[in-house]
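Of the protein chains in this complex, one is absent; all others appear in place.
Labels for the chains are A and B, by order of writing; each one numbers its residues from 1.
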Amino acid sequence: MTREKTDFWVGLFVLLGAIALVFLALRAGNMSSFSFAPTYQVQAHFDNLGGLKVRAPVKSSGVVVGRVSGISFDNERFQAIVTLDLESKYEFPADSSISILTSGLLGEQYIGITPGGEAKMLTQGSTVQYTQSAVVLEELISKFLYSSAGSQD
Amino acid sequence: MPLWMWQAAACNAESVSQRGQAIKGYAFSCSGRATHPCDQPRAKRRPRERRHARYNGGEFIDSKPMTTVPSSDTILQFADVALGYGDHTVLSGISLEARKGQVVALMGGSGSGKTTLLRAATAQILAQKGRVAAFGQDIAQMEGEALRQLRQRMGVLFQQGALFTDLNVFENVAFPLREHTRISESQIYERVLEKLDAVGLKAAAHLRISEISGGMARRVALARAIVLEPELILYDEPFAGLDPISLGITARLIRDLTDKLGCASVLITHDVNESFAIADQVYMVGQGKLIAQGSPTELSASQNPYVRQFLDGQPDGPIAFHYPVSPAFTTWLEQRKGRRP
Partner (left out) sequence: MTTPFKAISSLGSRVRSGVSNLGAFMRLAGAILVRSGTAIRRARLVSQQVHFIGNHSLLIIAVSGLFVGFVLGLQGYYTLSRYGSEEALGMLVALSLTRELGPVVTALLFAGRAGTSLTAEIGLMKAGEQLAAMEVMAVDPIRRVLVPRFWGGVIAMPVLAAVFSMVGVIGGWVVGVLLIGIDPGAFWSQMQEGVDVINDVLNGFIKSVVFGIAVTLVALHAGWTARATPEGVSRATTRTVVVSSLLVLGLDFVMTALMFS
């Protein structure tokens, strides 16, 4: 085969590989949900994070409005600090409450924001006051047993 | 068959084709080498007159004039060399010399170490003792770039041709040019076709290696070996397994190329007829050492029993017909006898 033809087929081959990778990234993967929109950071403290992971979605009314960008531990207050990246186009009142929810019964955990009523909005670096920790199944069961045992007296 | 004749711009010799027509001045650059065979104008060299004298059991049909060899350069020299692999020594006490314009034949029976000599000359193996010198330099001292330069001045023709099977004939001959020089595509084209023409295979340039016969492969390999116009050409069994026509062609090519290019040719062979017809000097090795040396006439008159057995083709003599009995054989025989009912 002449050199030009070989080069052509090799170029086509590599192009095919690139197309395959792009297909996998876009159609099979979650790249379409990557947004490069500007974000602002907000912090929140939790007693128990449960199974929350970095890059878990932050949803309000079921719509993704941001992502969890960092998780750390406050050694003075003995609470978990979660840093959220919220998209700049969505603003929430300063008294919004944040809770850790589970998608489905046994699915991945995400953060839900319920907006409050204040006029002032959350800005870069502000801390959310009202938080609700994740539901831990064992505590729920022990509460149920305790209350059912108590009612039997 | 037109053989291109060498002409450097400095030489004022006229270049004439075999058919007596003047070839328009083809000035080839001398590949940037310091010495060039053309410092001797062609007119001073005595032309070879005999082509194919047949060796006829002891004397030549035509008496061959001894070519006066320019005494300047010894191209390849072995001085009391011992060669072997690991601890095992195959040959020892080898001293030989190949000069410019000479065809030297190294002969010997099978397994006598001829190929080892070739490998030592190309620096594929190093001498255990003694000195191997090419172009006046000790090759044991050379490595890296110096060795590369040295090898570019040699051409080697392997026994099976060793052509690159993934390239066609043209690309095979062009290979050394592409690897070692920066000349343009059109110049490569000209040179390759010229060398293929010298071996008579110009119209086979498009063929794949799998499509050509053994004799043709040998010729293509020869074209590849000379494309860089080397000063020393080594031939590993060039006559092995060829039909009479190809034998004649190969012998003639070797002699003509040596004369035209003015290089030294060293043949490793055990073909007596053809090599005696074209060689200036013959060295015979056997039983681990150099048995005889001299011109073909001297050797054919020698009374050395080994030389006589070799030249006359006698089945038994210094090289025994029967394989020698060894302890391993005796053990094996006992075991077999024991097994029989």
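Keep this in mind: a residue touches a chain if its C-beta (ideal position, glycine included) is under 8 Å from a C-beta of that chain, and two chains touch if they have at least 3 such contacts.
Nothing here was measured: the structure is a model prediction, and the numbers come from that model.
J.: Touching the hidden chain in the complete assembly: which of B:98, B:154, B:199 or B:247 does that?
T.: B:154
J.: For the chain that got dropped from the picture, name the residues of chain B it touches.
T.: The list for chain B reads 122, 124, 147-152, 154, 156, 158-160, 162-166, 175-176, 179-180.
J.: Using the touch rule from the top, list residues of chain A that touch the missing partner.
T.: Touching the chain left out of view, chain A contributes residues 1, 3, 6-7, 9-10, 13-14, 16-21, 23-25, 27-34.
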